[in-house]
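With one protein chain removed, the remaining protein chains of the complex are shown where they sit.
In order of appearance the chains are A and B, and numbering begins at 1 in each one.
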Amino acid sequence: MSPIGHELRLLLRARLAAGALVLLALLTAASIVAGLAEVRHQQQVIERIQPQQAADVAAISQWVSKIEDPGSAAYYTFHPTWDSPSSLAFAALGMRDVAPYILRVRALGLEAQLYDGENFNPELALPGRFDFAFVLIYLAPLFVIALFHDLHASEREAGRLTMLRALPRSRRLWWRRGLLRFAFVYFAVALPFAVGAIVSGTGLPTILAVLTLIAAYLVFWVALALLVGRMSWSSVTNAAALAACWLVLTLVLPTLAHVAINRAIPLGQGVELTLAQREAVNKAWDIPRETTMARFFASHPEWRDTPPLPPEFHWKWYFAFHQVGDESVADRVRAYRDGLQARDAAARALGWALPPVGAQAALTRLANTDLAGQLAYQDRVRAYHERLRQFYYRYLFNDIPFGAPDFEKAPKFGSIVPSK
Amino acid sequence: MSAVRLIARDELRLMRRNRVAVIAFALLVLLTLIAAMTSWTHQQGVADLRARFQSEADRAFDAQPDRHPHRVVHYGHFIFRPLGPLAAFDPGVDAFTGNSMFLEGHRQNTANFGDVRQSSQLIRFGQLTPAFVLQILAPLLLIFLGYGALARERERGTLRQLLAQGVSGRQLFAGKAVALGLVAILIGLPAMIGFALIAGQPGALAGPMAVIALGYAAWLLLWTLVVVLVSASVARSRDALLALLAIWAVAVILLPRIAPDIAGQAHPLTTRLETDIAIQRDLRQLGDSHNADDPFFAAFKQKILDQYGVARVEDLPVNYKGLLAIEGEKLTSRLFDRYAANSFATQSRQSTVMNGFGLLSPTIALRHLSMAAAGTDLAGHRRFLDQAEAYRFDIVQRLNRLQAEAVSYADDTAKDPGADRRKRVADSHWDRIPDFAFRPASATALVGAALPGLAIVIGWLFAAIAAAWFVSGRLQRNSK
Partner (left out) sequence: MNPAAPLLEMSNITVAYGAHRVLDGISLGVGAGEIYALLGGNGAGKSTTLSALLGFIQPTAGDVRVGGIDPARDPDAARRQIAYLPESVALYEHLSARENTAYLLALADQAQQDEAIAEAFGATGLQADAWDKRLAGFSKGMRQKVAIAVALLRHVPVLLLDEPTSGLDPRATADFNRLVEQVRDRGAAVLMVTHDLLSAADIADRIGFLEHGRIVDEVTASGPDRFDVRALHHKFGAAPADAIAA
């Protein structure tokens, strides 16, 4: 039997170690299954809204096509958008449980629609999801601690250390044991992940990136455990010290940093933005219509040479002031977005000092479930909304009747699924 | 009794001499004070901010110029959920629910701009509040301080020696538990100082505060007993530490995460988008307001005409469009209520499943009791949403009535250039629309909501006491 074979037997005979490894593999597998189930649920929701949405549009088309009024069509028709989960979303659900991944919009002011929330039970969201990211970031280190805290100390406490040291080239022993334990922890975490990733159709580069991330994160904890182990403390002191490190790194410092970041980077509340947009939109009723149209044409000269406003109500004025309302808060929108990104960047920077934060940030980035993913979705909604406006404006400003076939011509939301 | 006191005193002396223990204890106390301070200032800041927004929104609403009432229905109103004083102790789901809502006619909007979408991902690592410290961190400190209480004695052989000197197993156990219990009380004290700050605020309710204090006291004592129990049951102090860490990780970290996943899978929620579509579909089934010959609206029209004894809507003494708006709002609102009730029923079922896990992990029960008593749980959020919807319905209907009574049907349907002016109602009306005033839950309601969680935590405590009685009685036999 090879030395590794002997070490293997030794490791697997130790009930604590073997049990811990099996438990870790089971927990990882459970988190993968839960993540895959959640992602499948989200995909099903995205799929099942399509026919419902089509029926909704058909019902509107039924009466609008009789009057052929493009304004009514634009006003009453909602268009669905969705943010399909990436093939890695199962591993790190990130913000997908609290931010909407489906949103329907109409050609009215977007800023009043973009920040709508989703129905979710906040009591369920509060503790966080049981996903792979959780198992890796919170639980795996505890298993590393359990397996590594007494790598040396257990031999000393059992009285075997001098005998082992008296053997030739005894230092290899620690390498072998360390590597073996690391390999087991790694595979307990990485194998279920790899299986889940293959099931989910994750691309190879992304899988490799996550496998590297897992290794790097576990190496950090192993290194910490070995460092503490070098102090020649008793195994119980090692365990306590490591558990304290875990507590500080995964719970105490991130929560303190959260308070600090939110203090350091004050954010104009999003609600200020919508309040301003609403004032801008509603003000239009109280100022001359020509003022609104002048502002609209300034930014959209392509519609300038269209028939003038009739004396009575016309939808194009209505949509123009919605557009102007959106544009009047563009600066605030940018500032709000910059603030969000600044907070996110600060947390990301902190990830270099706090590996749990870094690992979480890296995983959600790879899975496109972080703030950047959210903002990218908002950008796609914005771009789509712009296409919707342009589509309806053509009818509105040129007084083209809007018939049943025109409903079919409305731009469709092309979900650009992230390549990862 | 004096044996118990001697043992407790000895254990405490040992802890005092353990530099690491003293530092850890001091750090936790410091952290609690920081948490209490930041949480309190945060709560104050948020409460002030929302109050400011609310008064700005109220002012903006009242300052509207002369307008057609239906314009005002669409101008709508913003309301903000005020934050109760106990949210400084346990903000509960506040960061996860939106706290502002746009109220308008025919639509029920979501509460938007919760902190969770406005903060970095760090918020998902937990929020530094006194509740967080007591729920998550305090048990860990008790583990660090107490894992060796009896395992150490057994490991060193002093357990046999003590028992041989005539100290009974129960006395020994009690002494260790008393020592650790005193530490637990000291750990809980700073959070209670934070509590005292809160108590000075208006609106702080004594009943819920007492329940919270009782719940956390039971929680810390439960951990005290669990720590000593495990320490009494294993051969080596290292095993005691590992076993306790495992119990902590499962009960405090793992189960509270698994429970919501299971609850969410068991009772999936309908998405908002689907709800919107369903409501529109139901509305169409009731009647097509865009179709002049729709039977439902034709019947309504006939009913109104009969009521006033006239033949044409133009002859009505009131504006028919206003009446129609009132009727329409009634219909939509009824649907909103029904769908909201369905959604909340599902969410309640989810929460029930999750709280059922409290039987396995008292952390879940404690968290529930804490949020419920602080009024920051799902029910607290629902209270806001329900009142918001009632308020929305009220102001929309007031405006619709105003349209029916103060705008003539002829003006309302006129399309000449001067019609817009004639349709408008004097701005003095907006002042008369009442402002939104959130009515917080009564102390009795909060206490009542917290009782199931409290019962579970106390049940666990009694189970631990029973286990302690049993284990300490066998300490003599298992002294080696």
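We adopt the following convention: a contact is a pair of C-beta atoms (placed from the backbone, for glycine too) under 8 Å apart; a residue touches a chain by one contact, two chains touch by 3 or more.
These numbers were taken from a predicted model, which means no experiment stands behind them.
K.L.:
I'd like to know which visible chains would be in contact with the absent chain if the whole complex were considered.
P.N.:
By the stated touch criterion, the chain not on view contacts A.
K.L.:
Which is it among A:Ala54, A:Ile67 or A:Leu164 that touches the chain not included here?
P.N.:
Checking the options A:Ala54, A:Ile67 or A:Leu164, the one contacting the hidden chain is A:Leu164.
K.L.:
Using the document's definition of touch, tell me which of A:Leu173, A:Leu267, A:Leu309 or A:Ala345 contacts the absent chain.
P.N.:
Within the whole complex, the residue contacting the unshown chain is A:Leu173.
K.L.:
Using the document's contact rule, name the residues of subunit A that touch the chain not shown here.
P.N.:
1-3, 6, 9-10, 13-14, 158-160, 162-170, 173
As a convention for this text, only the chains that are shown with their structure count from here on.
K.L.:
In their shared complex, at which residues does subunit A touch subunit B?
P.N.:
My answer: residues 16, 27, 30, 34, 37-38, 41, 45, 48-49, 52-53, 55-56, 59, 63, 78, 80, 94-95, 98-100, 102-104, 112, 115-130, 134, 138-139, 142, 146, 150, 234-236, 239-240, 243-244, 247, 250-252, 254-259, 261-262, 267, 269-272, 274-275, 278-279, 282, 285-286, 311-313, 340, 343-344, 346-348, 350, 356-357, 360-361, 364, 370-371, 374.
K.L.:
In the complex of these two chains, what residues of subunit B are touching subunit A?
P.N.:
20, 24, 31, 34, 38, 42, 49, 53, 56-57, 60, 65, 67, 71, 74-76, 78, 80, 92-93, 96-98, 100, 102, 109-114, 116-128, 132, 136-137, 140, 144, 147-148, 237-238, 241-242, 245-246, 249, 253-254, 256-261, 263-265, 268-278, 280-281, 284, 288, 290-291, 343, 347, 350-351, 354, 367-368, 371, 377-378, 381, 415-417
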